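Removed: one protein chain of the complex. Kept in place: all other protein chains.
Going by the order they are written in, the chains are A, B and C; count residues from 1 in each one.
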Amino acid sequence: MNWNWFHKFASPKWFYQISERILPGLCVVTFSLLFVGLIWGIGFAPADAKQGNSFRIIYLHVPSSFLALAGYFLMAIAGAIGLIWRIKLSFWVMKCAAPIGGILTLLALVTGGLWGKPTWGSFWVWDARATSMLILLFLYIGVYLLGRSFQNSDSGDKASAFLSIIGTVNIPIIYKSVDWWFTLHQPATINFTSAPSMHPDMFYPLLIMIIAFYFVYGLALTLSLRVEILSRERKTKWVRKLISQQ
Amino acid sequence: MNTNYQSNLFFSYMRRDLLIAFRRKSASLNPLIFFVMIVALMPLSLGSYESRLQQMAPGVIWIMALLSVLLSSESLFDEDYRDGSLEQMIITPNLLFMVVLGKITAHWLTKSLPIAIASPLMGLLLSISPESIFSLMIGLIIGTACFSLLGGVGAALTVATKDKSFLLALIIMPLYVPIIIFGSSMIYYRIDGMYWSYPLAALLSIFCMLTILSPLSISGIFRSSMVE
Amino acid sequence: MHPIRRQRLQIVALIFLLSACAAGLVIYVLGQNANFFFTPSQILAGEYRSGSTIRVGGMVVEGSVSRPNENLQTQFTLTDGKTSLDIVYEGILPDLFAENEAAIATGVMSVSNKLIASQVLAKHDENYTPPELTETMDFIRYSDYKVQ
Partner (left out) sequence: MFFWHNYGPSSLQEFSLSVTILSLKNLSFNRNEKPVFDPIDLEINEGDLVHIKGANGSGKTTLLRILVGLLQPSSGSIKYQGVDLQACLYDYFSNITYVGHNSAVKNSLTVFENLCWMSGENKLVDSHIHTLETFGLLNQKDSLCGELSAGQKRKVALTRILLNDSKIWFLDEPMNALDSQGVSILKKAMEKHKNNQGIVVFASHQDVMVGDVKKILIRNTIH
């Protein structure tokens, strides 16, 4: 089942040339979206009844936690494609997606903490979402470390692909059990970022911010993937030709 | 190669590993001794107040059981990898599901089950409330089985790496979360006098899922030419 | 390929058996009262295991908080919009505990249909609503009050 069009897309050289062209456009769209979202969210959206302005950090917190989880699934899918059809490029996509996802999870945790301080008096609240986010961070760290601990980079890719797939299977169980654990110890206290019944003009900037974060994720992934392609294909002719042109 | 092994693949590999474990009894008791020592040290750090110990006891015992099984699960494939019999295992013309399950069961019987059996004694050491001893033991029997299954996956992933013991812990720890949650809440439910069959059922369902998933993923790992 | 096919059969059978009992257990866990606490109407309808510690959640009725005598024993009633339940509690109430706010009481039902609570937890509303909306909070919204 080797559809050659499928493998054509998967050739690193093709991806490198395509990304060469779309990179400028991608940067412009990403930064403009970010700019619009942040200004609208910070500047014009109404303050929350109880939490006042400290609530505005949601425009950073929700998109990053959203992307962190989506990034993990993307990483696992890339790993699965790499394992099944043995496509090198998708292994590298996974390898680059791990640090990006990790940083996004860290951002989500930090913004969560910053938000917790004024409203609930402490940086860290053992809440369901925060705990699952912390565990997601540990999963990212595990995949990142495993990928780099093999002498042969190919088996390192395969191992981290397997770990991310196993992690994906376990994520729903972890999230369910953390929710259940949360209701066990503090059934009645705070549960932020559940589906907030938000006022419309609080919601639109959030939507823009989420889309902006998707573009940021795509941009970061493309950039680090280009670096990975150059380092992995340093032996091939087209990379040597490329370097000689510089 | 070994043709008539097909019928009782599970038992033959389990018997072989049990035989090896019994030949070297001292090695297979290490997790139990580690568990006893580390639980005995807890009151020194937590202070020996009756109420505080009683409240902390279930969580402490579960975490220490996790650590003991985690440390011992590295030896699951490491010895076979070093003396070459892991390659022979991968070469055998039969599916690795039962082979791996047999090895993990042998590891569970020799290394993790003693911990579950010793847990009531440790519970008394930490002055746990007597009526929750039974639920502690049941929970740990299932819990250690889940720990061994997940430890097997971690061991398979890190068999060809350099710094094994830490790496295995780092990649597998997040996956232990649901087991720890349901396991220890079983005892807290029991102490509150509440209906503790929910967490037990949850723990059992996780155990069933793991019994399916971990041999499948381990055989996938070994057959995907990752073991250099 | 005979041995392989027999092994595959064994494995598929084992997987089928295990996934069946895993699913059964999960349904058992989620099915019953796993939403962790009862509402007063469920209590009065008797849907709880008598003698075991249970948790009851609801809104504290305005003006129902009273201290009959000075030994720190407080009495209040919880309601979920339809029925109400008297709670007797020995101990310091949490600072977030207020009338017309949600609260969760853990304890054992006494003979006189009162809950002898050993623990009370208070909850403050966490939905974000702009200032102008909070005043028009109507009462029905509280009736389906359940921790998800």
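We adopt the following convention: a contact is a pair of C-beta atoms (placed from the backbone, for glycine too) under 8 Å apart; a residue touches a chain by one contact, two chains touch by 3 or more.
Remember, it's a predicted structure, so these values are computed and weren't measured experimentally.
Interface with the hidden chain, as seen from chain B, comprises residues 1-5, 12, 16, 19-20, 23-24, 82-85, 87-88, 90-94, 223-225, 227-228. Although one chain is not drawn, its touching partners on chain A can still be listed: residues 86, 151-154, 232-235.
As a convention for this text, only the chains that are shown with their structure count from here on.
Between chain B and chain C, the centres computed from C-alpha atoms are 34 Å apart.
Remark: chain A and chain C have CA centroids separated by 35 Å (rounded to whole angstrom).
Across the assembly, chain B contributes 202, 209 as residues in contact with two or more other chains. Chain contacts: chain A has residues 180, 184 touching two or more partner chains.
Within the complex formed with chain B, the chain C residues making contact are 3-4, 6-8, 10-11, 14-15, 18-19, 21-23, 25-26, 28-29, 32, 34, 49, 52-54, 106, 108. Contact residues on chain B toward chain C in their complex (touch as defined above): 3, 6, 9, 93-95, 97-98, 192-195, 198, 201-202, 204-205, 208-209, 211-212.
Those residues of chain A whose C-beta lies close enough to touch chain B in the complex are 83, 135, 138-139, 141-143, 145-146, 149-152, 155, 158-159, 162-163, 165-167, 169-170, 173-174, 176-178, 180-181, 184.
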